[in-house]
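Excluded from the complex is one protein chain; the other protein chains are retained at their positions.
Let's look at chain A:
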Amino acid sequence: MNAQARREREVRAVLEAAQGALPPEIHAEAVRRGGRILRRRRVLRRLTWLALCLAMTVFFVWALLARPWVEPPSGTTPPLTGW
């Protein structure tokens, strides 16, 4: 276990060595692209809502016109009994 810890320390030292500086344009570019992702997401959400509202409106107009809950008039004559 001790040898393992020593090995890990050695590898960690190798990994930590030679760190470069952070170029400033990375922040600006990340904000620009992140903002674009946000705007695109916002537009998509709006379009989805719009489509949903439209579908509901169409459904209600159709329902009011077609009245699918009303029983259609019977096409056949009921059997004549009891006279």
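Going forward, contacts are C-beta pairs under 8 Å (C-beta built on N, C-alpha and C of every residue); 3 or more make two chains touch, one makes a residue touch a chain; residues count from 1.
Assume contacts and distances are computed from a predicted model.
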Note = Omitted chain per UniProt, picking from "Sulfurtransferase TusA family protein", "Branched-chain amino acid transport system permease protein", "RNA polymerase subunit sigma-70" or "Outer membrane starch-binding protein", is "RNA polymerase subunit sigma-70"
Request  = May I ask you to list the residues on chain A that touch the chain which is not drawn?
outcome  = 7-8, 10-12, 14-23, 26-27, 29-35, 37-38, 41
